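Note that one protein chain of the assembly has been removed; the remaining protein chains are unaltered in position.
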């Protein structure tokens, strides 16, 4: 099993999610994060002092999948999260040793 | 060392935490996430338009433990996070290569 | 490639970020988490009932780096996140099998 | 001679005609009537302005209740406050006003003036300005209840109850104490009961109904631990609650000083008393919380101001400013002890409505007797106690029965799942703060 | 004899001198003048107090609009509300008041009184108190527009438009219907058009301008799916929106009852009607939403109260309380249907301003004819319809052209990137809630 961690632009979430659902990947966990990277933040003003908001709001998707589906999933995500502009984000793949579905106690591939 | 990532129902956090403390696991990191999976969201209405809130609020627990304690920890979490209803969540186990306690600089098992 | 996960005290973020930038690590992803550990929370009162707020607000930094830079990165983080007081936090290192930059499709080291 | 002197008078009198161009020239008599008319205009002004101020209290209640409860129930609280006023206005128009201020042969209930039938187009509109002032009072009594029943009450059940308290429970008691302000005549006022602006008539009636509601409902899920320990459920927006208290304080000037329903100099002392009692209540509640918990707690301090306001409501027109400070100070201490008491006996009142309005309504009514500027006596105190007791028995019992009936018919409490998810979603399909990351306590 | 009797009169009259120490002794005539003066003081008081209440509505509008839109545009909404009032006050002082209430030979436009030139230091200050009351009315018409154009309008474009509606569009129509309240005389009022407090003059004018703005702008990004499906964009702070509605309700007592600009007993019925219509509007809108969506929806209920208020504004002084309930109830149903209608035809009005103010302003004006206490007739209805139509044609067309012009000159809509990022950042470099974790819908 593999864990896929994806950092994307927030407004791409719906598209990515829909595309994953289409290929049968329905389970995933999403959170709001702040990204730092090549894409630069912007300047704001508060009572005359200018300041740099250097982080960019991003969405992190975490999903655990069977190793065999990894390529397909990576491709689908890449395609659907892409705008071609700086700050599109990253995909990371990490090894997963075990998985459990709490409700049933199923382990491994069955659990995801 | 292993990293255990757990997705549970929010109201189960207290129970799981207490149970982990009992077996001597006191360190963990918790965050709010949005879950997508088998458990379906619900419909809300806003000024006449119905819309599907398709994510479910979940809690993510991350904890790093010695490999030797993994089975016990998995069991305790499974037991205490379970309601038997859909949406109870998942446990994933990932390998960890190193750990450092920032305060002391201790590494490995000592650090957790 | 390695994934470095760091839990630090919130007010240390700026320092750590600056130090990482200095050694050429500019990409990272940050989120707010709640920490449980040795450092204890505090008591609050609400209309006469005292209650323990047992979590401590922490910042989680995630960054993926080339394996070869791991030591340097760990050192820089350790140094800059340290106050020497309880609750300074942890650094964990996990293996990463692949990385993709969504914008370009680059993979592996090129992607980060 | 006769003619000449008459002429002189006429000249003197008729010459004034310029002021009312085209009208009859003024006479002493027409002037006197005109003066009365201007005074009447001032009375209308003040009564309407006071009614507007009291209406504004609805916003105050909504904010206090919203602020002191959880984010997931904010829409529900708002809807309850909007609707108890809206439906309540209609109920008071149709039924309540007649029961409270209609002709009352027995002194126990009014029997005329339903559907504002005392007003005929073109007729004297006094009944209308009087009605609007009384209508906002009735809504105040009703809205007090929603706080104590927050976060777990079935919306439709609440609406049912809300109509009945505004149409029946509050007005009938009101007719006993205040009926003679219009066409009625109540037995309690006949005995000399002092409750100038309604510590008992409005606040205790609301407060004891709130008590009945909280008891029938039982505590919110998670309010008490397995071992019976008290677990705090934190209010989600203290700045809104604070704003609510300031708004209530503003409105209370209308509530108390407006109860003259006339523009007189009496409003001065009433306003001063109102302000000093509220101030003393806030300060003493803060000090009490400081002593008891080690820190000056904001929830108690805010409730202290309200307690002082409730406390001075009965006696605002017949006690001195110094007495007002004492009354408010006692109220400030009382509210803290009372909140802790009800928590301990496991009656879950999320905003402290029972302590603020019920308990301090009783205290204020008693205090109006004790500190009466004209002197006090056993019989004065006795009548005050009788009124306090009558209010408790009437409101608590009627409400208790009503809540039980409502519970049978439409159920009073939502299901545990709905309560966990929050009433905003389960009752209204909504989300009060969709752009914010929110937690759900419990 | 003559002398003696004169003496007596003099003694009688002069003896009263104590009241005005050092002044002339009072006479019947001086009394009569003094009475008129006190009445004048009361008129000033009421007019000013009502103006303050109406000013407070600015806060209500700001909150309703903020609450019903997204967090990322909160500062922008606030700035628009602050500035349409501030710049609007100056524009109404310089130009608007003169066009509306100046001498009007044709009945189509006022031509004097610019820059408050009707006032001379030391002269009669009535024009001033009248001005401030009218100024807050003008600002109300202007501010209605900002809601419908929320979340996508260029700030400077909005400011341009805002000046013009307050300086020209609103005042010219106003001169047709209300000019004779001061120095003017309008053709529409000449026909007997009934619009006591401005269902048409203020609310429809604002509402139809809002419609033009929403059409010219087009819907917000993401409001409609690719397949044309309606996608809700949720308001981010419902408690603030609720507070806004309560504040508007408070202010509306000043809006309607203050339109007497005199302290008379008429204010009683006006206030009662205002309250009952709002209550009925809220209740019926809630019921309608309950039937249509299965749950009582908060946004619709709040809009229902406002719809009731808009609906009764024209007829508040000439319909009975029972009619007021009917008018409000119809408004409550109407607003729900209207909001759904505009959503469906893809006119994106984030806060429902067109439905609340435009549609119900028209309904209220018609209802003022239908339910007229003095009886109705075809010609009364005809004039009402004429007024309604004139307002639509004037305001919609003028505004449509103006928005198009503004769009050409300074552009009316922000870029898609700016809209996505939020106007708070792109227009003002700010962040309304920096300490909170917020999401961005769409």
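Structure notes:
First chain written, first letter: the chains are A, B, C, D and E, and each begins at residue 1.
Just so we're on the same page, a residue touches a chain if its C-beta (ideal position, glycine included) is under 8 Å from a C-beta of that chain, and two chains touch if they have at least 3 such contacts.
Bear in mind that the values here come from a model prediction, so they are computed numbers and not experimental data.
Looking at the complete complex, one finds that the omitted chain is in touch with A, C, D, E.
Of D:156, D:191, D:250 or D:410, it is D:250 that touches the chain left out of the display.
Contact with the omitted chain, checked across D:64, D:269, D:351 or D:366, is made by D:269. Taking the complete complex into account, residues 45-51 of subunit A touch the chain not shown. The omitted chain makes contact with subunit E at the following residues, 1, 4-5, 8-9, 12-13, 15-16, 19-20, 26-28, 30-31, 34-35, 38, 40-42, 44-45, 48-49, 51-52, 55-56, 58-59, 62-63, 66, 74-75, 78-79, 81-83, 85-90, 93, 115-116, 119, 121, 124-126, 128-129, 131-132, 135, 155, 237, 240, 427-437. Contact between subunit C and the unshown chain involves residues 10-11, 32, 42-46, 53, 57.
Note that only the chains that are shown with their structure count from here on.
Listed candidates were B-D, A-E or B-E; the one reproducing the C-D interface, defined as more than half of contact pairs identical by residue number, is B-E. A count of contacting C-beta pairs for B-E and for B-D identifies B-E as the more extensively joined pair.
Centroid to centroid, with C-alpha atoms defining each point, subunit A and subunit D lie 54 Å apart.
Per-chain Cα centroids separate subunit D from subunit E by 30 Å. Of all residues in subunit B, those touching 2 or more other chains are 31-32, 45-46, 94-95, listed in ascending order.
Looking at subunit D, one finds that residues 429-431, 437 touch two or more other chains. Chain pairs that touch one another are A-B, A-C, A-E, B-C, B-D, B-E, C-D, D-E.
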